[in-house]
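For this depiction, one protein chain was excluded, whereas all remaining protein chains were kept in their positions.
Right after this comes chain A.
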Amino acid sequence: MRFKRGIATRIQRFFLGFALLMSAVFSVLILGYSWVIEDNIFNRLVEREAAFIADQYAKTGMVVAPRPAFMTLYDSWDQMPDPIPRQHRADPNRIEFDDAVDGTIHTRQVDLGPTTAVLAANVSGYEVSRDYLPTVSLWLLLGIALTCALAAWVSSLVAKSAVEPLRRLTDAVAEVGQRDMKPGFARDYPDDEVGFLAETIEASITHLQTVLQRETDFTRDVSHELRTPASVLTLLSNQLETDSDMTPENRKLLQNTVVELNQTISTLLALAREENMDIRETALLPLLEESVIHHFQLSRNDSFDLQIEVPSPVKVRCNAHLATILFNNLLTNAMRYASEPGLRISADDGHLIFENAADGDAPRASGGLGLGLNLAKRVCNRFHWTMRVERTESVFRVRIEFPGG
């Protein structure tokens, strides 16, 4: 499994960035250090010569000329070339001046009894650091490049060795679902944080697989154990339709109860199954059409007036199987409980509405839904739909609201 911003890539980038930053900082420090050393040498030379001139004056009362040719003694700051006097007035402690014409000047005041002279050294001709700057910069850049290349190589090795167990673990976890995780797979990992993670993941997935298997076995067993007697009950209730001494009310009550029992079994099992967690965008109209077509009684009942007014572009997010069970139950209920044989299904402004005629005096079980409001709402909740039941004197309406509708 590959990620756009994987841990290995991030480690490499961090390592490389750090190496680049450190190389650049040290290069700047090297250049700065050379400038400082050079300046200090010049300052010391000027300081010594100033001390020599002052000493000679003290001994002889004579002002001697500076010995090095690149030094000049001025009577005062004002006699120095522009713009040095002005710069000195602005900053009296300054001793180094850059003159565009004369180059770099280092200065030192010389105490000559009643007056103070200024010793100036034009060091432009001796600034080797400036002369060597292009060459040194080139070498420094080469050094940076080499350091970065080395850092990239080392970081690649470090990232690989650090992330490899994690990557194997990621691949193993990604494969779960495609096939079962082999037992004891965590043993292949080192005894460190990754190993601990692998053990925890293995324990969690094993637990999850056990739970899923238990769910599958449970729903399968429940399905068999409940559906088989429910089948017998359904067949018997159908038989009672023709040959029984039951009153019509009791017969209807029995049939409705059997239908509700069947709906409840189907819905509960469908809700319990992991396979029905797969929710995707689905066109609503074909889903409704399929529900009606595969509704055995409804598709063969000519007297039932069914109207579907759902625009074909309407799409909803749901699990098709679970949604079909919900629609199937709503269709069955409308067939069984409507006071007139008919149902209008319409979609309007983010709502799906099931509407049928109702007898105002006859209350419907479970708040109007055969499988019970609770289960219908549970199905709707699974898709983040909201279901409301509305009832007037003559109309029974189930309104399902889709998110964002």
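Everything that follows uses one rule, which is that contacts are C-beta pairs under 8 Å (C-beta built on N, C-alpha and C of every residue); 3 or more make two chains touch, one makes a residue touch a chain; residues count from 1.
Criterion: contacts and distances are computed from a predicted model.
Asker: Absent chain per UniProt: "Response regulator transcription factor", "Peptide/nickel transport system permease protein", "thiazole synthase" or "Xanthine dehydrogenase family protein molybdopterin-binding subunit"?
Answerer: UniProt protein name of the non-displayed chain: "Response regulator transcription factor".
Asker: Of A:Q56, A:T170, A:T216 or A:S339, which residue touches the hidden chain?
Answerer: A:T216
Asker: Determine which one of A:I345, A:A358, A:C380 or A:I400 touches the chain that has been left out.
Answerer: Once the missing chain is taken into account, the touching residue is A:I345.
Asker: I'm checking contacts with the chain that's been left out. Which of A:S231, A:N250 or A:N374 qualifies?
Answerer: A:S231
Asker: Footprint of the hidden chain on chain A, which residues?
Answerer: Missing-chain contacts on chain A: residues 216, 219-220, 223-228, 230-236, 238-239, 262, 266, 269, 273, 275, 283, 285-286, 288-290, 292-294, 296-297, 299-300, 302, 305-309, 312, 321, 345.
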